[in-house]
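Here the structure is laid out as structure tokens; the discussion comes afterwards.
Excluded from the complex is one protein chain; the other protein chains are retained at their positions.
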Amino acid sequence: MTTWQNNRAARDVRIAAGAGLARGKVVEARDATRLLEAVIRPGDRVCLEGDNQKQADLLSQALLAVDLSRVNDLHMVQSGVVLPEHLDLFDRGVAKRLDYAYSGPQSARIARMLFGGKIELGAVHTYLELFARYFIDLTPQVALIAAVSADREGNLYTGPNTEDTPTVVEATAFKDGIVIAQVNEIAETVPRVDIPSDRVHFIVKSDKPFFVEPLFTRDPAAITEGQILTAMLAIKGIYAPYGVQRLNHGIGFSTAAIELLLPTYGERLGLKGKIATHFALNPHPALIPAIESGWVRQIHSFGSEVGMDEYIRARSDVYFTGPDGSLRSNRAFCQTAGLYACDMFIGSTLQIDLQGNSSTVTTSRIAGFGGAPNMGADARGRRHPSEPWLKAGAEAAPDGAALLRRGRKLVVQIGETFGDKNVPLFVEKLDAIELAEKLNLELAPIMIYGDDVTHIVTEEGVANLLLCRTAREREQAIRGVAGYTDVGRRRDHGMVARLRERGVIRRPEDLGINPLDADRSLLAARSIKDLVRWSGGLYAPPSKFRNW
Amino acid sequence: MEDLRFQHRVRTRAGGTRQSAIVGVVASGNLEVLVERVLPDAECALDIKTAAIGFGEVWTAVVGDFVERYSPGGLRFSINDGGARPDTVSLRLAQAVRLIAENGQ
Amino acid sequence: MTLDDIITSLFPDGHEVRSDKGVLLGSATLRSGDSMLVLGVADRTALGVDEALRLSGHVLRSIGRDSGPILVLVDSDSQRMSKRDELLGLNEFLAHLAKVLIHADMNGRPTIGLLYGHSAAGALLATGLATRVLVGLPGADPAVMDLPSMAKVTKLSMEALEEKAKSTPVFAPGLSNLAQMGAVHMIWSNTTSLADQLEALLADMPAARDGRDTLGKVRGGRLKAAEIAERVRDLALQAR
Partner (left out) sequence: MTAPLKDITPAERARSTSFYEASARTRLELLLDAGSFVEFIGPEQREVSPHLKIFDLPEQFDDGIVVGHGRLDGAQVFVAAQEGRFMGGAFGEVHGAKLTGLLRAARQIGSIPVLILFDTGGVRLQEANAGELAIAEIMRAVMEARSSGVKVIGLIGGRSGCYGGGGLIAGCCSALAVSEPGRIAVSGPEVIETNRGVEEFDSRDRALVWRTMGGKHRRLLGAADVFAADNVQDFREAALELLGLVGPLGLERLKAEQERLADRLRRYGACEDAVDIWTAEGIVHAETVPELPADQFIALADRIGRTSRDAR
């Protein structure tokens, strides 16, 4: 006779095996490894929670310490490969196969391990893509998650850094999986219930708070004149003419410069209220002066940012907060918002080729995608109109019938022609392609495809790729803003001049910008301390950013 | 270190009366430009000492564009470069011309 | 030579110099019968706030008494590199010691430094380099900056640094380099009586004016300092 509840029965056996180590749902930290040995089976799909910000660090250490005869050959399905332990799992043989989205700090080691065959790679995803697969073909059998606090029943408060947790728990708990949470404290009551207790099977009390990386803090003191010029070009050359109100910013210094120019340069241009009012964005400290100056109406966030909690709590008109007052972030929803409800993505990258494809991969590093491709892609399923979207669509296809013409999302790559150590931003061939050839990948790891990119901004000017009609025009438009890189110096001067006449390329002087005005005195805040002052003392930056 | 030297014939004399000016600082990714009004009106020269070896072609292009754009006649530029990017070089050169174009000593 | 050998050879007519955890305090009798104030750092002791304050106090207490010229013996580590010392303001304590020595020297209490062992960085500035005449003994091994640390910062190999050190005294450790720079006025012999050499020096003390840059120029170790200082001085005097 066919049985239809095998998975549920198997889950109950696992829970029973773990229950011996628990009082109620609570397991002591010292028993965490024994708990994992009890509930995890060889070959399981395991989601070890961790992304570019928060990390279930205690549980990753516990998993690393398991008895290999009981737990091995796991298939890790996780957003972030960020902690050294995440890769130690593969070195030790606890895990074998990997599907992930982001690997920032481990990007060099993960590349070595892929070459060395230590890791069987499924695929590198965007966040939203990996989340989607949790519900189709990569559903975890066990999820190891991180929360701020739990009550005795197992209701969880995930706090400002809620991030991926609801998505991971949804996919696991409702498909007969086991959810184990590490928490910083066990309280009588939690400030708010982010995860209801019936989805949580075990709780491990950690003796120190889970690790959170301050990934979105850019010290204004490090912003250069070149970045300021580039930011001025973006504001005057793109934000203003398209009237971009709903948008997402990348995490680089150029976009931080834009955020800090809004209350000064943007104000002088009379753009307040007309641009940059609604964001899908982490709580960037650099946006504080714009918020305080009344520029920003609403921000939904993927995660939180270290030191911003009190500021957010005090600015609930702007941020999404729970009944307890603290930020509620949600990566899956914010990624969806960035994909469908924003008219612009603007961010930096490491390499751009002649077609406009961009990548943050270098031959020795595989940093993964994170969320940028979801933001930096035209959403083909979008149906609601907006002015910037329609205008961009019209520029791309001026001859199409207006009522049938798709709009276009503005996907802007911003950067300086040369990056750190004089490495050029523009290349003839992306390192990502070389890497794909070396690793025999079926797809090169492209962050943003050239056909999605609408504008490229450098200190040399703005290239509007929507206005290019041929591949050759597109290539010359890119060369035309590539400055003194090899790519830039090999431009066709005549064609670039014609593109400029058509407004495909706009130089600083075409926009009425004098590069000599790009001065740090334009920044609304020139130091982290200035940001603290703007926040009225509510922003508490982490120690590594202080000079007081 | 690498030494580079450029000499150009230019259309017009640089404006202003200042005899010399200095901008920038020698640090990683930065440079100082000392500009002096010491040459005949139709000439300009740039003497560069750079910590970044092998960028002669890029310098040629940067200097060419700069001279074309500003016509800094009569000026000698002496540059100590800590490996600045071309955009920074262009900016400092422009700043130096702006400063020496002021009136004064 | 050990410290005891040195003190015995310097002061055959007697002394009361005591070492307490590396801090030397006391006085001694010169050939002439006059006394000399003695202080210093021994046993390669690091100079921290406590040590510096005891040394400066010793000098200040002697002022106004007929306690003669001042000898500073130096075999120290660097300044003490600790959180506590910096928390308490080590820079002030070291500066204070130097100031007291310089003040005494300018006010009738000529100072002589005797570098007989190691010294470095802030410790050397506050002791030997704050005296009017710094004497080296053979075997002394001062090091403003040690080569391994330099190699780390400059990212050059030790071999490369040692090679460069052959052509210039300007950065590498060692008594002869410091002598060539004009920091060490003379190197005494350790085979003849130190008392004789001290007597000769006291009988022929150079003027209190700081002539170390000129000395460095004459010895070919520091070719620019004296000239630059002189030019700035002249320009500043004209600007009055």
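To keep things simple, chains are lettered A, B and C as they appear, and every chain counts its residues starting from 1.
Everything that follows uses one rule, which is that contacts are C-beta pairs under 8 Å (C-beta built on N, C-alpha and C of every residue); 3 or more make two chains touch, one makes a residue touch a chain.
The model shown is predicted, which means the values in this text are computed figures rather than measured ones.
Note that the absent chain touches A, B, C when the full complex is taken as a whole.
The hidden chain makes contact, of the residues C:Gly26, C:Gly40, C:Pro69 or C:Gly122, with C:Gly122. The residue from C:Leu3, C:Ile102 or C:Ile187 that touches the chain not shown here is C:Ile102.
Not every partner is drawn; the one left out touches chain B at residues 1, 20, 22, 25-27, 30, 32, 34, 36, 49-51, 78, 80-82.
Annotation for chain C: contacts to the undisplayed chain at residues 49-50, 53, 56-57, 60, 63, 79, 81-96, 98-100, 102-103, 106-107, 121-122, 124-126, 129-130, 144-145, 150, 153-154, 156, 164, 167-172, 177-178, 181-183, 210, 212-213, 216, 221-237, 239-240. Contact between chain A and the unshown chain involves residues 221, 264, 267-268, 289, 520-527, 529-530, 533-534, 537, 543-548.
One rule holds for everything that comes next: only the chains that are shown with their structure count from here on.
In terms of inter-chain touching, the protein chains here follow a pattern that is not a line, ring, star or complete graph. Annotation: 59 Å between the Cα-based centres of chain A and chain C. Measuring from the averaged C-alpha position of chain B to that of chain C gives a distance of 46 Å. Within the complex, the chain A residues that touch chain B are 224-226, 229, 416-418, 422, 459-460, 483-484, 489, 515-516, 518. Across the complex, chain B meets chain A through its residues 52, 55, 57-58, 61-62, 83, 85-88, 90-91, 94-95, 98.
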